[in-house]
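See below for the structure under consideration.
All protein chains but one are shown at their positions in the complex.
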Amino acid sequence: MQPSQRRSLEFVLDNLVWFMLLAVLAIFSATVPNYFQLGIFANIIEQSSVLGVMSIGLALVIIAGHMDLSVESVAALSAMAAGILFASSGIGMGITFTPGWLVVPASLLVGLGVGAVVGALNGFLVIKVKMNAFIVTLSSFIWVRGLVVAASGGRSAQNLADELRWLAIQRFLGIPLTAYIAIACFIGFSFMMAKTRFGRHLIMIGGNEAAAFRAGIKVDKVLMIAFILSGTIAALAGWLLAIRTSGATANLGAGMLFNAFAAVVIGGVSLKGGLGALPGVYAGVLLLSSINTAINLMGLPAHYTQVIHGLLVLAAVLLDTLKQTIRKKLA
Amino acid sequence: MQPSQRRSLEFVLDNLVWFMLLAVLAIFSATVPNYFQLGIFANIIEQSSVLGVMSIGLALVIIAGHMDLSVESVAALSAMAAGILFASSGIGMGITFTPGWLVVPASLLVGLGVGAVVGALNGFLVIKVKMNAFIVTLSSFIWVRGLVVAASGGRSAQNLADELRWLAIQRFLGIPLTAYIAIACFIGFSFMMAKTRFGRHLIMIGGNEAAAFRAGIKVDKVLMIAFILSGTIAALAGWLLAIRTSGATANLGAGMLFNAFAAVVIGGVSLKGGLGALPGVYAGVLLLSSINTAINLMGLPAHYTQVIHGLLVLAAVLLDTLKQTIRKKLA
Amino acid sequence: QDKGMVYYMVPTLLDEFQTGSVSALEMFLEQVGYDLTTLNADNKTDLQQSQMNDVIALAPKAIILAAVDFNALAPSVDAARAAGIPVIEFDRQISSTVSDFTSVAGTVEIGYVAAEQVERLLTEKNGSVKGKVLQVLGDPGDPYTLDIQKGFEERMAAFPEVTIISQPAMMWEASNAGTIVSDQLLANPDIDIVFSHAAHLSVAAVASLEAAGKQPGDVYVMSSNGAPVALQMIRDGWMQVEVEQPLYAQAAAVAMFMDKLVAKEPIEPGEYDVLGLPSVVTDEAWGPTIKIPGAAITPENVDDPSFWGNLKPPAAPVTSVE
Amino acid sequence: MTEELLTLDNITKSYGAVQALRGVSFSIAKGEVIALLGDNGAGKSTLVKIISGGLEASSGSMRFEGRDFRPKSPSEAKAAGIETVYQDLSLCTNVDVVANFFMGRELTRPVMGIKVLDEARMEEQVAKALASAGTRIPSLRTKVEHLSGGQRQAIELNRFVHWGGKLVLLDEPFAALGVEQTKRGLEMIRQVAAQGIGVVIITHIMQQAFQVADRMVVIRQGVVAGDVPTKQTNADAVIGMITGETLAGAGPVAGAGE
Partner (left out) sequence: MTEELLTLDNITKSYGAVQALRGVSFSIAKGEVIALLGDNGAGKSTLVKIISGGLEASSGSMRFEGRDFRPKSPSEAKAAGIETVYQDLSLCTNVDVVANFFMGRELTRPVMGIKVLDEARMEEQVAKALASAGTRIPSLRTKVEHLSGGQRQAIELNRFVHWGGKLVLLDEPFAALGVEQTKRGLEMIRQVAAQGIGVVIITHIMQQAFQVADRMVVIRQGVVAGDVPTKQTNADAVIGMITGETLAGAGPVAGAGE
C-alpha cells in the first residue's frame, strides 16, 4: 500500500464514527419520511445533550480501567434533588431567590454536590476497600435509584423556575442552550484528556495500573478524582434532564445506561481501559440519537421497537469492531 | 500464628459465605418476626432455585474471563416460549401431548434450545468477531427482552399444564422439586469445574487467555461452549420461572440480573476472571434469598425497600472483599 | 376516508391494558377515518419527551398521550399545543396544564372500587369488615400504582379492623409478586385477600397459593385493570373480583370527539352515549374531560362482552359527535 | 544428523509499516541445536512465533518433516510436534504449578466413565521434573503468581523437556534463571538434541550459544546476516555479524519510517 493511501485510510478509521454518523443521517434522510428537516436535526442535537454529558463521565472512568454503572441513577438523584427543592408543584418545595437567576447556580451546586458524594463513595469502595468497580457501581445503580424513589415517595416534582427552563427554551441557531453546555463539556474534557498530565495519567492507569503506581503516579488520587468526576458529570446530566423535563420523576432517565455504554463503545473507547478519546464519544451519542429519532419517525409497530433498537445499536458497535480488525491488519 | 490456627482461619475464610449465611439467618431469625420457621427456610430454598440456576451459567462465563448480561432476558425468552406453546390461557396455545408428561421434556427442550441459540450468538460475536462481551451481552439483554415483548405482544400466557406445575407443587422434605433441580445443577457443575479438563481449561483461560492459547488449548471452542452453556442454563432458569409463576409475562424476571451478579460476587467469583467455585455461589444465592425474604417480612414502607436491598447486597459484597484482604495478609 | 395521522404515545407495553389500548384506539380511530401510529416509551419519561419533540416536528392531526408520568409531560403538552397540535390525555390524567381533551377512568377511582369490593368480600367471609389484606403494588416509583394505592387506602381508612400489608413487586415483575405472597402466607397465615395492582401479578400470586396447598376460595384474590387473564381466573374460581378499566369506552370516547378536536371546535359539556354507557363530559380546569368509571367484574357478570378482557370489541362502529 | 527437520524459505513479516522480517531462509536438521542470534528488535521472536503458529507470515513458506507447513494456531504446531518456550512467559498465574505444567495436556483417569483429573499423578511427575532441574519452589500447589521470575521460567523450560516433541523453540529461556539452573538447562538441551529432537535457542549471551549450539544463525534487521557452524567461528566474529560491524547509534531503523 502507498503511504498516502495508508494515511487516508487511517484518517477514515480514526474518525470512522463521524463517517458512520454522516452515512446514517444520509440514509435516514433518504428513507424515513420527514427525517430531513432542520427541526429534526436540532432535535437530535438537543436530545443528545443529556446522554452526551453522562457519557463523558462514564468514558473517563472506563478509560482509567474501571466502570461506573451508577451514572444513570446519579443523574436521576441530582434531577430529583433539584426538582424537590426548586420546582413549584408536585412534591417540589419551590424555593426561590432574589434575584431569581440565583436558582441556576444554586440548583447546579446542589445537583453536582449530590453527584460528587456518590462518586466519592464509589471511588472509596473501589480504591480504598479494593472492591470491584462493576459490583460497587451496580449496587449504587440500585440503591441510588432506590433513594430517588424514597426521597420522592414515587411522586414527581414539576414546574422548575423559569430562569432554569430558559436554558432549555432559549435557542441559539435553532438549538437550545442546554446543548451548548454539552458541547462545551466535550471540548473541555477532550482537551483535558489529550493535553494535560491528568488525562495522560488516566490513560496510563487504564493501560497498566501497577506500572503507573510504580512510576510514582498517585494512582489512588487520580482514580478517586475520576470517580468523583464521573459522579459529578452524571449529576450535571441529571440537572440538564431536570431542566428539560421541568422537574423530576422517580423513574427519570431509566434505561439511559445502556445508551451511555453503547455511545462510549461506538465512540471507540475500549471497555478494557486505556484506549479512547472523547470526540468520538460525542459522535457516538449523536449516532444513537439519530437512530432513536429515526425509530420514532418510522412508525414501526410499537412492539418491535425494542428489538430493533437493540439490534441497531449492536450493528453500530459491530462496525466499530470491524474498524479494530482492519486497523490490526494495517499496523 | 500457629499452623493449626492458620488452618482453621483459612477454613473459615474459604467458606466465609456459608458462615455469613448462617450468621444472617440467625440474626434475621432473632429480629424479624415470623422469620424463624421451617416454612420460611423452605421458601428461601425454593425462591433461590431460579436465581441459583441462572447464577451458575453467569459464573461459568465470568470465571472464563468474560461476562453475560443477557441471562435475565434469555430466561424470560425461554419462559415465554414455554408459556406461548404450553400454557392454556392468555396467549398460550395450549399444546398437549399423550401421555401428558411429555410436555415436561418438550417444553424443556424448546426453552433450552432458545437459550442455546442466544448463547451461541453471543459467543460468536465475542469470540469470532472479537467484540467485547460486556457490550455484546448488554445488547442481547435489550433485544432479547424486546423479542419477548414482540413475541407476546405485551400480553401474558398462563395456566401451564399440570404435569409442569407438579414440579413446583410436589414437595419432598417440604421443599418443591424445582429446588432439587437447582441443587442438582450446582452439584453437577461444581464437579465439572473442579474435576474435569473442561473446568480446568475455563479457569486457565480466565487467568490468561493468551497463555492457554499458546499451550494448545482450543480457547475458541472452550469459550463458545461456555457461552452456550450460559445461555442454556439461563433458559433452564427461565423454564423453572415459568413453572413457578404458571406462565409467562413480558417483564418476567426483570431485575434478576443484579441479584445474579451479586450472588456470583458474594460467592467468591472474581469479576476479573480465573477465580471462583460454584458451591460458594449457591451460598451467595441463598444469602440473597434470605435477605429478600427478610425484607418481605419486615413490613418496611414500600418506598424504602429498594435502597435497603441495594445497601444490604453491597454490605454482603463488602464482607466478601474483606475476606480477600485478610487472605492477602495471610498468604 | 383518510383524515390523516394521529400519534398515540403509549407508556409501556409490558401491561395488557396498554397493549389492549393500542389495538382499541387503532380500531376506533379507523372507524372515524384516522390512521394511528403508536410510540412506546418503555416507562421512560425522558424517552417520551423526546418522542413528543419528534412527533411535533411531524405535525400530525392530533397526539393521544398516556403519560409515563402524569405531570412531567406537561411542558411537552404545552409545546405540542403551541405548535397547533391538539393533545388528548388518555387513561392517565394531567391536571397541571390544559389539554384539549381527557378520557380517563381515574386511577384513584380504581382504588375506590377496589375498596368497595374488599368491604363486600370481607363482610361475606368474616361477617363484618375486618381481616387482613395483602396489597401488592406494581412499583414504588410508578405514580399509576401509587394512585390506586391512595384511593384504596383512603377508603379503607374507615375500617380500622382491616389490616393492610403493602409490598411492592418491583418493576411490576410477576415472580416478585409470587415471592411476596408465599412469604407473607407464612408470616400472616390469616390473610383474607390478596389485592394486586395488575392482573398479571395475580397469576403469580395464584401460582404461589396453589404451591402452598391452597384451594380456590381459601384466600380471596383480586386485582385491577380487567385483563383477559383475570377473567380466566375468575372463571377458574381462583379470583373473586377484578376491577375493570373500561378500555373500549375510554378509547371510543377519544374517537368520537376526534373530528371536533382536529377541527379545534369546542367540546360541549353534557351527557353522551359511549358504547351504550351514559357518560358525562365536564369542563375542568385542565380542559374538557370524560370520566368513565370502572366496574367490578365478579363471577356473576364475567361474561359480559362489554368488558375488554373478553376481547369482544363492539360490533357497531363508533360515529363522530356532530 | 543431516536429515532435514524444518526449512524456512524467504519468510517475511510486516506489522503494518514496520517490516520485521524481510526474507529469512535457513533450515534445521534432526538432533541439531541452532543458536538464533541477533540484536534487539532484529526479528527473532517474530520468527519463533511464525514457526509456532502464533503469527502468520506475510509471505514465504515452511517445510516441516518434508511436508508443507503453515500452522494456523499454536495447537496445530503443537500437534505437529513443535514445543515453544516464549520470551514473555505464558503461564496462567491464577492456578498452581502443577496445573501450569500440564496446561492443555492434563492427565485424567476414568471414574464411572467420566474422565477425572488425576491430580496425584500429575503432581508426582512435576516434582520429578523440577527436582532434576535444580529449581526450588515452596510448594507445587502454590499459585504461580506467588513465584519469583526465575521460578516461573523454570516451569516453562522444564515443561518442554517433559513433553519432548520433534522441534523445540526456546526464546531466551535462561534470561531469568540462576547460575546452576542455567548450567543444568544447557545440559538438558544437549540431552534433548541427542534424542534427535531439533532445538532452536535464542540468547544474547555468547557463552551460552557457544556452549550448546551446533550452528549459529544471525538475524540482522530482518534478514539472515550469517549462518555458520559453531566450530568455524568465534564470539567476536558473531558479535560483528549481530551489530553489522558499525552499529549506527539508534534512531529509527532505515525503511521503517512512514
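Which chain is which? They are A, B, C and D, in the order written, and residues in each are numbered from 1.
One rule holds for everything that comes next: a residue touches a chain if its C-beta (ideal position, glycine included) is under 8 Å from a C-beta of that chain, and two chains touch if they have at least 3 such contacts.
From a predicted model like this one, the values you see are computed outputs, not experimental measurements.
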{"item": "Residue among A:R6, A:R165, A:R200 or A:K323 touching the omitted chain", "value": "A:R200"}
{"item": "Contacting the left-out chain in the complete assembly, out of D:D39, D:E83, D:E106 or D:E156", "value": "D:D39"}
{"item": "Selected from D:A29, D:L107 or D:A127 as touching the chain missing from the view", "value": "D:A127"}
{"item": "Omitted-chain contact residue, chosen from B:P3, B:P33 or B:P99", "value": "B:P3"}
{"item": "Chain not shown: contacting residue from D:A175, D:M188 or D:V228", "value": "D:A175"}
{"item": "Interface with the undisplayed chain - residues on chain D", "value": "15, 18, 38-41, 45, 87-88, 127, 130-139, 142, 146-151, 153-154, 172, 175-182, 204-207, 239, 242-243, 247, 249-253, 256-258"}
{"item": "Contacts of chain A with the absent chain, listed as residue ranges", "value": "195-197, 200-201, 203-204, 206-208, 210-218, 274-275, 331"}
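Please note the rule applied: only the chains that are shown with their structure count from here on.
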{"item": "Higher-contact pair (C-beta pairs counted), B-D versus A-C", "value": "A-C"}
{"item": "Separation of mean Cα positions, chain D and chain B [Å, integer]", "value": "44"}
{"item": "Where chain C touches two or more other chains, by residue", "value": "13, 140"}
{"item": "Of all residues in chain A, the ones touching two or more other chains", "value": "145, 149, 153-154, 303, 305-306"}
